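Of the protein chains in this complex, all but one are displayed in their positions.
Chain nomenclature is as follows: A and B, assigned in order of appearance, with residue numbering initiated at 1 for each chain independently.
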Amino acid sequence: MTAISETPILDVKGLAKQFSLHEQNEIVPSCSDVNMLAFPGQLAALLGPTGAGKSSVLKCIYRTYLPSEGTVHFQRADGEVVDLARISEQDMLQLRRSELGFVTQFLHCVPRRPAEEVVAEPLILRGMALADAVAQARELLRRLNVPERLWRLPPATFSGGEKQRVNLARGLIAKPRLLLLDEPTASLDKATTGQVIELLREFKQAGVAMVAIFHDPELVKALADTEYRLAPPQSLTHSTPAPEAMQS
Amino acid sequence: MNPDYRLPHSQDSYGFGFLDEFAKREIRRVILKAISIPGYQTPYASREMPMGRGFGTGGLQLTLSMIGPDDTLKVIDQGSDDSVNAVNLRKFAELTCPEVSTTESTTEASLIQTRHRVPEIPLREDQVLNLQVPYPDPLVIVEPSEAKRKIMHGEGDYARLLTKLYEDLVKFDEITISHRYPTRINGHYVIDPSPIPRYDVPGLHQSRALLLFGAGREKKIYAVPPYTNAEPLVFDDVPFRTESFYTADGQRRACDRCGSIDSFLDELNLDDGSKAWQCSDTDYCNRQLARTEAGEATQ
């Protein structure tokens, strides 16, 4: 059983997000009063029905959305604790390059670049040589059952499942300190899902903290150390699974 | 000009050297400034002269500002003392500068005014060469605005001029400028050395004599002081080439009149359709001829 680290790497307090749509003159709430913690080597799962704002929470942490209220305290590698919602844009970009990872639902990538380079990019951004980065990228693609004939092709024409595997590989290749995952296995078959579970377990061993949205309750059972249940924007219930479920 | 015209006996009201003293003083000051800033085109109030612009009014103003009764003046045009323009200018100096001596000998002259050639014989420290210049500014081929050209000269920005040389090399495998080859003076200003052939450009470098350039129509005077570097613009890997007078079978042509193989030759088309080659510098040619004849006489 992995030791539970006492210092959270991520401390979200009172996070709320609403969209002010000026044209329609509407305020659309997305999530509210979210409080959660993430610890190194552990996976916190966000649960709840569609519309509960789970993706929003992840996007607020990553600053793709600007939180309307609340704080997102993150402990950087250098030990300092910063509020991700308020640090400078350049500092945020630096963290995204070196400490934060986000596997989104959809593959956002530079078009026209071969899949293996798309996957290798996070390593290259951290200074690795192209050849080495691509070698690692291929390993990961192989592990996720992406056929070799696709490696040199741009992912734009891949199937949904293939795109998702490229997306995953890109998000997983450079072990960040905090990894956000939004439905990472949604379009995957059982075998590949199994690989992902293995990978995420390895990440835990390596001390990576994770916050994940899983549509599949099996994954929650296999990987989650903590569960946070969100309801459509108002409140949030926090539950920790029974001790026996944590031995996974 | 009437060759028999003489100034009246009483010359009280005629100034020496045609120009009024104020004009001469201004030009001398401009010359000093030009010498202080080697290669810089110094503007001046170019006077109206009794010949049209384009006939050497700039060179003439230089000469008339500097000349004194103890000077000996030589005037050449394309190397020749007896071309029409040279003769007229020389006679004008004789008329307006009483007691000035004139000569056809390069070695006897203290002051030489020239159009489009530098004398073959290297000049001495006590001599001055005044060159007649049509267009002083080498940048005029790449930039029409004078204001912008001044800034380019000031900043030593000759990239566009060098680009023109690059384009020549690309198109023709060599730089095609034959006369008025842009030359950098003292490491900064690039001048148009007037339409002297490439052959004469090395003669500007570290000259013992003072070289002055006068553009009357464009109202600029510039100078290459003695012992100053004058370097034609080239690329590091494309050396400067002068006119070669070698025939197809590797022989250096000789002057048909005096036999010299060391001088710049003019190509002449004779009446019978054949070509002859002759020294462009007539004084030089005469000397060589005299030497050859003396040599023959002693045999």
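One rule holds in what follows: a contact is a pair of C-beta atoms (placed from the backbone, for glycine too) under 8 Å apart; a residue touches a chain by one contact, two chains touch by 3 or more.
Definition applied: contacts and distances are computed from a predicted model.
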Chain left out of the displayed complex - its UniProt protein name, from "NADH-quinone oxidoreductase subunit A", "Aspartate carbamoyltransferase", "Phosphonate transport system ATP-binding protein" or "ABC transporter permease": "Phosphonate transport system ATP-binding protein"
Which of B:7, B:32, B:45 or B:159 contacts the chain that the document leaves out: B:159
Interface with the undisplayed chain - residues on chain A: 19-23, 59, 63-66, 89-90, 92-93, 108, 110-113, 124
Where the unshown chain meets chain B, residue by residue: 151, 154-155, 157, 159-160, 162-164, 166-167, 169-171, 235-238
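One rule holds for everything that comes next: only the chains that are shown with their structure count from here on.
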Geometric centre distance via CA averages, chain B-chain A, whole Å: 81
